[in-house]
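Below: the structure, in structure tokens.
The excerpt is restricted to a subset of chains, each kept in its original location.
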Amino acid sequence: MVLRRIESGIPGMDDLLNGGIPIRNVILLSGGPGTGKSILAQQYIYYGLRKGEPGIYVTLEEHPVAVRENMINFEWDPRPFEEQGLFAIIDGFTGGIGKSAEREKFVVQDPTDVRSLVDTIREAIEYIKQSTGKTPIRGVIDSVTALYLTKPSAARNIVLQLKKVFSGYGITGFFISQVSVTERGFGGPGVEHAVDGIIRLDLDEIDGELKRSIIIWKMRGTKHDMRRHEFEITNKGIVIYPDKIVKKRKT
Amino acid sequence: MVLRRIESGIPGMDDLLNGGIPIRNVILLSGGPGTGKSILAQQYIYYGLRKGEPGIYVTLEEHPVAVRENMINFEWDPRPFEEQGLFAIIDGFTGGIGKSAEREKFVVQDPTDVRSLVDTIREAIEYIKQSTGKTPIRGVIDSVTALYLTKPSAARNIVLQLKKVFSGYGITGFFISQVSVTERGFGGPGVEHAVDGIIRLDLDEIDGELKRSIIIWKMRGTKHDMRRHEFEITNKGIVIYPDKIVKKRKT
Amino acid sequence: MVLRRIESGIPGMDDLLNGGIPIRNVILLSGGPGTGKSILAQQYIYYGLRKGEPGIYVTLEEHPVAVRENMINFEWDPRPFEEQGLFAIIDGFTGGIGKSAEREKFVVQDPTDVRSLVDTIREAIEYIKQSTGKTPIRGVIDSVTALYLTKPSAARNIVLQLKKVFSGYGITGFFISQVSVTERGFGGPGVEHAVDGIIRLDLDEIDGELKRSIIIWKMRGTKHDMRRHEFEITNKGIVIYPDKIVKKRKT
């Protein structure tokens, strides 16, 4: 049985993953503020779009307009792909309120209600299927943390429900998990064990200087690099250095 | 009195256990995300099946279909044994919802209700007895943590109830305990003291590199190795190195 | 696309920010007591006023009169600018009680109610627009912490609402986040991820002496210096030393 893999499109990352992300894996992308989680996820989506792989991006933390702007900043303009029906941004931020929200195609009416979120995700997926004849290959939820920030005991349940949607359609992708700058975990035991993979982005102050690093903690269905690597955020997006091992960390 | 032991089937493990797991012991298999708990448990079950020892696997974290796929990934195809009535997967995940769930034989209607879970386990055991004339020898619950994640004060009680079922039928096996990546305990005092043995799998970052190790913390009824050993997850499953002692750990 | 930037007006700071703050960014200005957060924010506002850029300052921790006095202490007299309608202090402190409060133009009737606060902010912005024909360029909320001190689970929601107002009008500025002297985070995960940038001011006791330092943890839309720098509070305000790196910190 040959494992199908999805290329991440992040320079250096597929080397760490033995060729790419095992298909259908849902990966927790965990990190503190400013670590580059959204950038990595958008870069992953855009790489797919350029190859003709449909994608969805659920935005719960920012206005869809801001997501597009951020992507354009890196020269990853998603708008042509949205127009082709290859890409959909699911707006879980505005609740449909505001002028620019009116222009959004997929708006979650009540983002605090997971069922309502799931329905809108399905709607976007069906739209892409109709437009392109293909199910989305790549997906991102930015972030799952927003969904259970005030009800941590519901975390595992919410993550499982969303994972079920992704698996159901065969989508491979990232659930972004925001952790506090002081927190070493990945988002709590309920979440950490519910996903197929865990990738951690870190920003650590070492001798007065901030250093970025990435480590793959877990990846179902494949061997993966077991070391912490340096990475940078360039104006073309994230670049991981498979040869630069980061040994020292803040504690 | 000669102690009967169950061979673990994990290369290297029986050396640490003075020949195998004392019969009827229920072992807490504790570890963070990505440490290989489910793999170890499935390897243990499959080894028994190949020897003609019936087994049960209670899945509370993943779809039964995903469990089969994971096992097939390691070339431990459980389906022929399910057909012979030698092996049963108890589905505590789907609640019977979804198409593929309809094909499952043993579905816990309400996985949040321990009594309902216990009833389905008994049903599966009786089925195996009828099919093969033998009670299951090996059993796994993956994971017990899922059962009390949102009600920690019930943990000890739930673990004791499930242990009573296993002991009642003379089943030897593992209760998987998920701990957070930052947690050094095994799942709380109520759980740690309720079981016959504790085995811990660890994944620690040491100088920028992830290292796997295993330690047997407690095993009723036998002497056991008291050292921390390196192990690997190969594409044939877990291999423990009784000669490689891991001295240094993350703190 | 050329990024528009706002000059901070803090000597040394724009060097760290690659020229200035990317326009429309809302920055969490986080620090313990005595670190100089309000001074930095007032210096930022006054610099703009001198250049003809309108500004607003929401005061939730101190009487508007005390804010003016503090600014005058540094020779940043805001009163002429208030008279011109270029600057507005929004009084979220007095609730309109007291004689001097009667003289304030923009008084939040119920500072514990975010909607009431948002309304008064909008009122002040509209007033500036009418007086000067320009929307405010710079804004400060001192502090957001006061708004959720007794209801931490509401923090993210409150910060997002206020950020929406600032973005809506294209205001660039600071949300001051007060952390306890012993706390290493920036104000909790909900807040840290909701903003466009994070700047941290620190006051650390090192070998019996208090040392001030600043670090830019995150800044959307621009490269920024990644090192911790020494700064001073002089009688002309804050001066940052881009050449003095602080390596050692209290832990």
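Note that the chains are named A, B and C in the order they appear, and that numbering of residues resets to 1 at the start of each chain.
Rule of thumb we're sticking to: contacts are C-beta pairs under 8 Å (C-beta built on N, C-alpha and C of every residue); 3 or more make two chains touch, one makes a residue touch a chain.
Quick caveat, the model's predicted, so the values are computed rather than measured.
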{"item": "Given 3 placed chains, full-complex copy number", "value": "6"}
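Assume only the chains that are shown with their structure count from here on.
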{"item": "Arrangement of touching chains [line / ring / star / complete / other]", "value": "line"}
{"item": "Chain occupying the most central position, where position means C-alpha average", "value": "A"}
{"item": "Angle, in degrees to the nearest 5, of the Cα rotation that carries chain A onto chain C", "value": "60"}
{"item": "Inter-chain centre distance, chain A versus chain C - centres from mean C-alpha coordinates, in Å", "value": "31"}
{"item": "Intercentroid distance (Cα basis), chain C paired with chain B, Å", "value": "54"}
{"item": "Residues within chain A bordering two or more other chains", "value": "none"}
{"item": "Touching residues (chain side chain C, partner chain A) in the complex", "value": "1, 153, 156, 167, 184-186, 188-190, 192-195, 198, 215, 217-221, 223, 226-228, 245-249"}
{"item": "Chain A to chain C touching residues, read off their complex", "value": "32-34, 61, 63, 70, 72-73, 143, 145-146, 149-150, 178-183, 203, 205, 207-211, 235"}
